[in-house]
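The other protein chains are all here in position, but one chain of the complex has been omitted.
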Amino acid sequence: MSVLPYLVAAWVFLVGCYGLATSRNLIHAVGCLAVCQSATYVLLLAVGYRDGATAPVFSDLKPGSRPVVDPVVQALALTDVVVGATVTAVLLALVLQISKLHGTVDPDELSELRG
Amino acid sequence: MNGWTVAATAALAVGVGATVWGVATGPLRRRVVAQNLSTSLACPALLLLSEGYDRPSYVDLALLLALLGPVGTLVFARLLVEDLAADPPRTWGLTYAVAAFGAAVVIAVCVAAGPSRALVKLLVVGALLIGGNLTASRALSGGFAGSRRG
Amino acid sequence: MTRRVRLLVMAVGGTGLAALLVAACFDLPRFGGDQHPYGDRVVRASLARHTANTIASVNFDQRAFDTLGEMSILFASVLGTVVLLRQTRDEHRAAPEPEQVALPVRRYALLVLPVAVLTGLYVIAHGQLSPGGGFQGGVVVATALHLLYLGADYRALERIRPVGSYEVADALAASAYLVLGLAGLVAGTAFLADFLPYGTFNTLSSGGTVPLLNAAIGMEVACAVVVLLANFLDQAVEIEKEGET
Partner (left out) sequence: MDDPLIVVALLLVAGSATAAVAVRDPARQALVLAVLGTVLAVLFTVLQAPDVALSQLAVGSALTPLLIMLSVRKVRRPKRREETER
């Protein structure tokens, strides 16, 4: 039972990869990549969790009064959430360019065009 | 686990679980309503969690969701206007039920907080939550006239 | 590579990866375990530097160099999007027709816009105390501005959003982060070191350079998101290929 969070992270990652490989629309593929990204956040935060602990934010908490979870993994995930969104934007911009140049966003049609 | 977290678990399992099902299946008009209700159900759940964990600073999460959840729904209402105009959603009963649930949670959390500065923040969250939920539902069922583009 | 070959390769690779991942899951530290050596040290260091929000202390003090890297990814991706989505020679701009918005929706958008911008600024300003910070608050401020497009009109948004000045502000914020880092060198410590006095615990000015770096990141993220969305909105609403009406 204690491996459920890790298994969920693995499942989310694999399901995102499956979507990427079978996608018929590049915008859908970018969405699947966003799903893959979220798997990493789940894994990171699951590694940092501690039973019965609370967040290491001491604005409304006396330091040392309660156990706290690991802040390092949270800092890693926090910046990546926002940066990941801008990377998604770059990928969508690429998709728009492809759609302008070739008139399609289906990866299979695109590889046929190349010959 | 205390009473607050039990209530949050129930709201998540029943309410948000149902909206995940609703957004993944069915016609578009059901999906947009499910997306709107998912934020209006998750926001009270976050308030309950803040009270259950005894961390007043977690209220910021509910505040942000009450602000940005309806904005997300407005995105869909605006950019899917042609599809929605042909087949507008009519689920005001469900919307009012969820708004009533949100109001009940806000009142309960306010009573627990007592008169203080935190109370003002909670009331702001409540007003934004209910106002946003109702406005977003209005936007979905014909809030945009649907010109060719814009 | 045909579709069938691709799916076959994916099935073989995916099965192998799944087996490895599941095996790894059972070897990871137990979920909810009590062993967090780095976390405990970070919390102690953060309290010693009078920063109430440990995560802000990690981001903007103890691992500030890491955040510099993240910020450059952000900057690079904005640059990439602007280059990819620029207006090409065979495209022209067409003024979009105004959208008719129902009155309650318009009123809601105009009422919530200032509240949302204020909340975003609050989230940035309280970054070193309560949950929040430049990354989150910046996105909120930028999203809030686009309520004008959603609830009112695209032209109303264009009036308050001169994209050029947001691009300049984006670059300024990125260099402000670097300058603050170099100031640490000038002050005789290390690059991006916390050289200012730490202040009183749990007040807005506590944490030395943390609030300043936090504000720089907030400005950077807000401007970056505004520029990104401006380019996408231009493409979706205004720019058309020659010949299209």
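Read from first to last, the chains carry the letters A, B and C; within each, the first residue is number 1.
By definition in this document, a residue touches a chain if its C-beta (ideal position, glycine included) is under 8 Å from a C-beta of that chain, and two chains touch if they have at least 3 such contacts.
Here the structure is a predicted model, which means the values were calculated and not measured.
Q: Name every displayed chain that the left-out chain is in contact with.
A: If we consider the entire complex, the absent chain touches A, B, C.
Q: Could you please point out the chain B residues that touch the chain left off the display?
A: 1, 5, 8-9, 12-13, 16-17, 19-20, 23-24, 28, 31-32, 34-35, 38-39, 42, 45-46, 49, 53, 55, 57-58, 60-61, 64-65, 68-69, 71-72, 75-76, 79-80, 83, 149
Q: On chain A, where is the contact patch with the chain that was removed from view?
A: Counting only chain A, the missing chain is touched by 1-2, 4-5, 8, 11-12, 15-16, 18-19, 23-25, 27-28, 30-32, 34-35, 38-39, 41-42, 45-46, 48-49, 51, 53-55, 57, 68-69, 74-75, 77-78, 81-82, 84-85, 88-89, 92, 95-96, 99, 103, 105.
Q: Residues of chain C in contact with the chain that isn't shown?
A: 31-32, 53, 55-56, 123, 131-133, 135-137, 139-140, 142-143, 146, 225, 228-229, 232-233, 235-236, 241, 244
Going forward, only the chains that are shown with their structure count from here on.
Q: Name the shape of the chain contact graph, picking from line, ring, star, complete and other.
A: Topology of touching chains reads as complete, every chain touching all others.
Q: Counting only C-alpha atoms to place each centre, which chain is farthest from chain A?
A: B
Q: Looking only at C-beta pairs in contact, point me to the busier pair out of A-B and A-C.
A: If we tally the C-beta pairs in contact for A-B and A-C, the bigger total goes to A-C.
Q: Any idea how many Å lie between the Cα centroids of chain A and chain B?
A: Chain centres of chain A and chain B, defined by C-alpha means, are spaced 24 Å apart.
Q: For chain A versus chain C, what separation do you get between their C-alpha means, in angstrom?
A: Those two chain centres are 15 Å apart.
Q: Residue numbers in chain A touching 2 or more other chains?
A: 55, 57, 59-60
Q: Which positions in chain B are in touch with at least two other chains?
A: If we look for residues of chain B contacting two or more partner chains, we find 57.
Q: Using the touch definition up top, name the residues of chain B that touch chain A in the complex.
A: 53, 55-57
Q: Would you tell me which residues of chain A are touching chain C in their complex?
A: The contact residues of chain A facing chain C are 2-7, 10, 13-14, 17-18, 21-22, 46-51, 55-60, 63, 68-72, 74-75, 78-83, 85-87, 89-90, 92-94, 96-97, 100, 108, 111.
Q: For the complex, give me every residue of chain C touching chain A.
A: Touching chain A from chain C are residues 1, 3, 6-7, 10, 14, 17-18, 21-22, 24-26, 28-34, 36, 38-39, 42-43, 46-47, 52-55, 57-59, 63, 66-67, 70, 73-74, 77-78, 80-81, 84-85, 126, 129-131, 133, 135-136, 138-139, 202, 221, 224-225, 228, 231-232, 235, 241.
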